[in-house]
Structures are given as C-alpha cells and as structure tokens.
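Missing here is one protein chain; the remaining ones are kept as they sit in the complex.
Per-chain residue numbering starts at 1, and chain names A and B are given in the order in which the chains are listed.
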Amino acid sequence: MAPRFQGVDFYDMDGLLMEEERAVRDTVRAWVDERVLPIIGDCYVAGRFPKELVPQMAELGLFGANLPEEYGCAGLGNVAYGLIMQELERGDSGVRSFASVQGGLVMYPVYAFGSDAQKRSWLPRMASGEVIGCFGLTEPDFGSNPAGLITTARETKDGWVLNGAKMWITNGSTAQVAIIWAKTGPPEDVASIRGFLVPTDTSGFSAKDQQGKLSLRASDTSELVLQDVHVPKDAVLPGSQGLKSPLLCLTQARYGIAWGAVGAAMACYDEAVHYAKARVMFGRPIGGFQLQQARLADMLTEITKAQLLCLQLGRLKDKGAATPQQVSLAKRNNVDMATDVARETRRLLGANGILAEYQAMRHLANLESVYTYEGTHDVHTLILGQEITGLSAFA
Amino acid sequence: MSRVLAVCEQRDGVLRKVSHEVVTAARRLADALGGEVDALVLGAAAVRGTDVLGRYGADRVVTLTSAAFRRSAPEECAGTIAGRVQSGGYDTVLLAASATGKDLAPRVAAKLGVALAQDVTDATAESGVVTAVRPIYAGKVLLKVRLTARPAILAIRPSVFTPVERPRAGAAETAAVDVAAGRVVVREVKAAAAGTLDVGEASIVVSGGRGLKEPANFKLLEELAAAFGGVAAVGASRAVVDAGWRPHADQVGQTGKTVSPTLYIAVGISGAVQHLAGMRTSKVIVAINKDKDAPIFKLADYGIVGDLFEVVPKLAAEIKKVYG
Partner (left out) sequence: MKIAVCVKRVPDTEARVKIGAGGKAVDEAGVKFVLNPYDEFAVEEALRRKEQAGTGEVVIVCLGPAAAQETIRTALAMGADRGVLLQADAIPADGFEVAKALAAELRPGGYDLILFGKMAVDDYNQQVGPMVAELLDLPCVTSIVHLDLTAGAGVAEREIEGGVEVVEFPLPAVLTAEKGLNEPRFPALKGIMAAKKKPLETKPVALGAGGVEVVALTTPAERTAGKIVGEGAAAVPELVRLLREEAKVI
C-alpha cells in the first residue's frame, strides 16, 4: 500500500500559504489519497470516469469553490482554488478535468454572464453535483481557432434554434446541461457569439463518447450534435457577447490547469523518489547512481519553480490583477515541465514504469492532452510572443 | 525497605500468564531497590495458578475476592487496588500493559494522584528511583524516564519481561473485600470465533497482506497457524483490514496492535514502516514474499523469496510434521 502523500515543498511554500489554504489543500489531498488513488489506475485502463466520486467531490465543495457563498459555493480565494486543482490532478488529470469543467467552464459562465434567475436556478444545483454541465466551444474543424466556429443560434418567435456539432467535450455524455457557444449572426460575425444553456434532454441534442482514446481515459470526452434544438428565450446567457466571453471562461480553467500540472508532476516525482530509494540494482539503490540523481534534481528544480509561479499568479488573481497572458505563461510552462517530469519518472521506473500499477505513464499520457487542450502549448507561445512584441504571429 | 506491588491478571478464575512477567519485573525492581514483592490477585473466588507466583519472586500472594471481580471491572478493581496501595504503603506498583491493564492502570494512578509510565519495555532502579524505558512515536524512539512521584506506577508491555524464576516464599493470603458497585456494567461478551487466539497474546503470529490477493486465501494462513497446534494466531496488515478482508482486531501495525511473539511470519506483506512498527520487537521474523526487494526482508531473520501460494502450504505441511 502506497504511503500517504507527504507533499513536495523544497522552498517552504507552505510558509507562504494562509492557514485556510493549507487546510483546503490538506483535505483534498487526504480525499485523493483515500478515494481516488486506490481506484484510478483500474478506471484508466477500463476507460471509465469514476462517476461515484462526484457526490463526494460535491460534498467537499470542490465545484465552483471560488464562487460566492450565496450560491452554495465555498467562496475560496484563488490560491485555495489552485491548490484544489493541484491535488485533484495529483490524482488524475481526468478527475481534475471534471472539476475544472464543472467549476470553471460551466458554473463560471453562469456566474459571470448569467441573469440573477439563471444564477439562482443553476448554481446551487451545480455546486451540489445534482446537475453536471459541459462546455461546448470546440468543434471538429475549429479547435485552436474558436473564432471560426459554425454552430448557429437563430432567433425565433419564442426562443432560439441551435444547429451544429461540438467535439472533445469533457463530461458531454453525462451532463444534464451544456453551455453551447453559437453565432447568432453570419459566420464571419465573431461578435455574434453568445452562450446558451441547453438541457441535454432537449429534442435534437445528442452526445456520444469518443472512443479509442489513449489519454484522459478516466474521463468522458464526447461529441455533441445539435439538430434543430429549440430552447426558450431565457436560455441565452445575457451577459455573453463575442469570443471574449468563452475565452474568459478558458482563462479561469487554464489558471486551474497551471496548478493541476504541478500536482501531476509532484505525484510523479514522489513516485520516482520512493522507487529510486527502494529499487536495488548492482547491489545498491538506484537512487545512488549519478544519472538517476540528475533526473531527480531536475524534477525537483522544475517543480519548485512552477510552484512559486503558481503562488504568485494566484496572489495576483486575488488582487484582480492577473492577466490572461500571465496565465498563459504559467499553463505553458507548467504543463510542459510536468510532461518532462512524468516522462523522466517513467524512465527511472524502468520496466515497472509501463504498468498501470505505477502512476507515471498514466500521467504522461494524460498530460499530452493537457498540453493540447485549453490552448495548445504553441498557441500560448504566440500569445506571449504577441504580448512581448506587440506583433501577432498567429496566422 | 521498598514495598513493590505486582498487580496480576486473571480471566474466568485462572491466572493469566502475563502475571508471571509482572512478578518477574517487580522482583527485579525490588532487588534493585532493596525490598519485597507482594503479588495482588483480584477474583470472584480463589484463582487457579497463583501458587507459582512465589517461584517468580513474590514474597506474598494476596488474593482479594468479591463477586464484582467476576468480569472485567476496571472501576471496581481500580478502587480496590488504589486502596490497597495506600493501606499497604507500597512505593512501587506494576501492572501489565495488556488491553485490560492499559485501561486499569491510568485509573489507579489518577486515584493515587500520581504519574503512570504506560507500556514499559525496561525498568530499573538507580539510587532508589525507578527508571523506565518506553517506546514512543510508534516505536521509532525509546524514551527513558525517572519516576519521581510516590508510588511509582508502571504498566509493563506483555511478552517483553521474560519470566525468570527467582523463588521467594510466595505466602498466600486470601480475603474477601467489599467493593462499591461500578457505574459501567458489562452486558455481554461476544466471544470471537471459537478457537481464535488473540494476535496480541499468541506466541506465534502468521500475518498476511495484500499478497494474498483475495480474502478467501487467508484460509492458507489459517491452515498454517493451525499446524502449530493451537498456539498461533493469524494477523493482518492494515491494507487488508481497510479492505474489509480481516477484522481490525487482527491488525498488526501502528494503528492496530503491537505484538512481540516468539515467531512472526509475514506472508505477502511488503513491510511498510507502519506495519514494521507493530512487530519489529518479535523475537524471530520470517518473511515470505515474491519480491526480493520487499522492505520486509531488511528486517526478517529468515526469508523465502517465492510464490506464497506454493510456499505456505508446504510450510504448513512441514510444521505439522514438527508439531505432530
């Protein structure tokens, strides 16, 4: 039985956290150790999202944790929110993705763009896990270029009619409601993009899980098809307008992912250290060989840097001062370094590293998705490039 | 002259063997302090087995009887013991740190208004002051203390103070005592499955972990334990107790029982620190595991690397030949 996770904290980051932030981190850490880790390897191999964890996550208050208490949420600060994502992803990127989507991509847009009636109606039920949501922005032909999306929302006498298809939608097949981003005007009118709350049992709406994934296997990833889906007038999120609305949601999720990646890296590093000390070859622990020590030193260095990056980003966000470009830098760096840590851990583990019994290869495979989603690594590179030079190199 | 009281334990009218250890330890202290040992036995009537206590060093064996002592009755016993300590002028009191004793000793100490050294693994006296050693932090650290209060009260860990014969008179006295009724009443005792020996008491323990793969496979360990002819108990690691395969009462380790049997056989147990904390003071440790790098081998006196499903049945067969 694996020992309980003790954390990776080389520069006493704990000393920079407030007591409640440590308490939040500790409770999620304990929950992940006790409820997620024992089952997640098997879920991953089976290609199953552990739905039974959802009520437990809701009871802990993990959904929309940084949204206000009046909607049944915990009202936490952004560092605490980040620490939740860190610990969830230390468990599995698929579990963290569920929480990111539910909190950052479903509850957040309702909170930021919804009417009071929509907020009061949906948010408490989403916080309690009674209603699961999904975020429908990406389309089969429009990933990195969401501005080009072609899902339409045509206004009618008593509502809207939506038509289109979405792809790579986390929680799609289990959600009771989908936040669908669609153009109310012609395809070239990016400003006409608006968000719609679409109950998934509406006639014309269908969701199907995508098969054959080699990454994020413990997560539901779905295609959505909307064929003449009629929704009432009040389905639109009144505050949503243009691409900046969904992008604002993505920035929330990306912030959580920057922390989450650190969690995955910490899990791999911890596994590497324990293994290196226990595994004996040529008569002594492999942790005593120079090449393995170099691996471990590099891992610890990158993790420490990424942790401090996250902390400052969180503090800036608490002040309302964090920019999307700052979030891009953190997401880009942290996911990239986490992928390296996972890969190097896999290598240090030798043949054992290919087994689902160990965490490294599962994290490695998952992180490839995290590298690509929420803005690919390359897209964030160009976001930073534009920020630095003022020149767009996008296309 | 020092007066040392050795509080013995009985169950169902028979003296428990741990009492020999308590008297042995008491004798050792009395010799260092220059004094006498009185053994104290509380029972509903005369208790069988008290006649050997003189052999282990008791100058006197005092049996106090009351109907209240028929069942485990810590409240009633504590009152009687404390009263006896005071009326007898004892300066040092020893009890067993058995499950019963660990509950009884604090009550006695508190009634007398003094400290208690709980779960002691070594005790000596230097210049008239009793010093004790007790494991703390799950056995990772040994704490040596001087007991400056009078009386000095110690509860000694079972299976550590090997009984030694230092014969004294062992003069027997019996008296009936009046005991005020306690407020806690034992309604019933649900006995463990017939024939199961308590893991904390057995001289041989065969323990299983996740390597057994399924709860039904513990039958292999039960057969191995049975091969020792009734003196072996089956223990379990935390992993299989948490998984619901075995009861908590069988758990050996930091959050289970600490055991010190003569022989501990760890089957399919990797040897996590928390488990080792519960059995590292066993006299002889044998490990059977298919992983030659399992940490348990670092601690085991003898190990077999192999498939437990082949090794354990063979071992049971060989042991049966020895025990007949």
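Here is the rule we use: a contact is a pair of C-beta atoms (placed from the backbone, for glycine too) under 8 Å apart; a residue touches a chain by one contact, two chains touch by 3 or more.
Keep in mind that this is a model prediction, so the values were computed, not measured.
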Omitted chain touches shown chains A, B
Hidden partner chain, touching residue among B:Thr50, B:Ser66, B:Gln118 or B:Ser159: B:Gln118
Among B:Val14, B:Ala67 or B:Ala192, choose the residue that contacts the chain missing from this document, as touch is defined above. B:Ala192
Residues of chain B in contact with the chain that isn't shown? 72, 74-75, 78, 98-100, 102-103, 105-107, 109-111, 113-119, 131, 134-149, 152, 182-192, 196, 198, 200-201, 204, 228, 248-249, 254-256, 262-263, 273-274, 280, 283-286, 292, 297-307, 310-311, 313-315, 318-319, 322-323
Footprint of the hidden chain on chain A, which residues? 3-4, 6-7, 19-20, 23-24, 27, 30-31, 59-62, 65, 69, 74-76, 80, 84
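The rule is simple: only the chains that are shown with their structure count from here on.
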Quick one: report the Å distance separating chain A from chain B, using the average Cα coordinate of each chain. 53
Quick one: which bits of chain B touch chain A in the complex? Just the residue numbers, please. 210, 237-239, 270, 272-273, 293, 295
Show me the residue ranges of chain A that touch chain B in the complex, using the header's touch definition. 1, 3, 278-280
